[in-house]
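Only one protein chain is missing from this complex, and each of the others stays in its spot.
== subunit A ==
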Amino acid sequence: MRTIRFLLVKEFKQIFRNKAMLLIIFVLPLIQLLILSNAASYEVKNSKFAIVDLDHSSYSRALIQKFEASSQFDFMGLFSSEKIAKEQMQQGKIDVVLYIPVHFERSFQKEKKGSLLTTINAINGSAAAVENMYVNAILKDFNKTIQVDFMGAEASLQPKQLHIDTLFWFNPELNYKTFMVPGILVLLVTMVALFLAGMNIVREKELGTLEQINVTPIKKHQFIIGKLLPFWIIGMFELAVGLVIARLIFDVPMVGNFGLLFLFASVYLLVILGIGMFISNFTDTQQQAMFLSWFFAVIFILMSGLFTPIESMPAWAQVLTEANPVKYFVEVVRMVMLKGASLLDIMPQLIKLSIYALLINTLAVWSYKKVN
């Protein structure tokens, strides 16, 4: 215990003396949290929209007006032919085109139906889906106006239509920040723990001080605890600060229990620190350690369910995510903060992560060799 205390004192002194390190630990993550939370949005705004009107009727003009008035689209203008619209889309000047065919109004009046064509630039698939939704919403609205206008009093005699109301639970205003901020917070805590812990040990290898440590009678577990505990404490501290920011600046609700979140985070950090330690045991320079850490970080982040839902990944990838600690934390943070999940609810994740922590840290202690 005493040996570990000496190690802790040393580590904290070194961390607090290193100005670059302080910046990396305390300032950069908070800036990232502020910037990313505002930038990483699922909302589709400012889509460039154009219309090709071949009908030139009162209906088509009414329709154009509807789109011009829409706040979701930037109306880029009316094109006289399909060819021009195609060219413009090719050049990336417009994202969405609505074609109003000839005799749109006439067929509507005669046959009581009309057809329209929308072309959407779907290079970004999810944005295209959202844009399609916007277009449909506007058309539906237009349809309603026209029905009343066309059928007049008759319309009110029609049988009442089935009306569907959708209720969004846990994030009633569909606020993407509520969804993203907890996830981004997880990432920042992860990065700090993964990079700093591993880098710290490899740095001592580079300097030669690790050799000096290996010549002392210090026990392997003492050394590893002494090395990881400081970053565990820093990780927990960072989470606390991040949560305060999430609450105060982004107004993310905290429905669940803070204690539960920190309990889970404490196990989670053990896993991440163990991985960092494991990497450092197999690398000789900070560069190598950095590269390997990045390799894992990128996979962990992209397969965490933070940006893309895990349910929509192929089956083999979903199996792989079982080994991704970040996935569990993203899940649990959202469950606890937004749904108010109880200990029982997060038990499966907690058990899996505890086993993970035990395994990876056993491996880390085992692979750390005082004797070569």
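Operating definition for what follows: a residue touches a chain if its C-beta (ideal position, glycine included) is under 8 Å from a C-beta of that chain, and two chains touch if they have at least 3 such contacts; residues count from 1.
Keep this in mind: contacts and distances are computed from a predicted model.
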item: Options "ABC-2 type transport system ATP-binding protein", "NADH dehydrogenase", "Amidophosphoribosyltransferase" or "ABC transmembrane type-1 domain-containing protein": UniProt name of the undisplayed chain; value: "ABC-2 type transport system ATP-binding protein"
item: Residue in contact with the excluded chain [from A:Ile24, A:Leu78, A:Ile213 or A:Ile233]; value: A:Ile213
item: Residue, one of A:Arg2, A:Lys113 or A:Lys140, that touches the chain absent here; value: A:Arg2
item: Full-complex contact with the absent chain, from A:Ser58, A:Gln91, A:Ser312 or A:Asn372; value: A:Asn372
item: Subunit A, residues in touch with the chain not shown (by the definition above); value: 2-3, 5-7, 9-10, 13-14, 17-18, 207-209, 211-218, 370-372
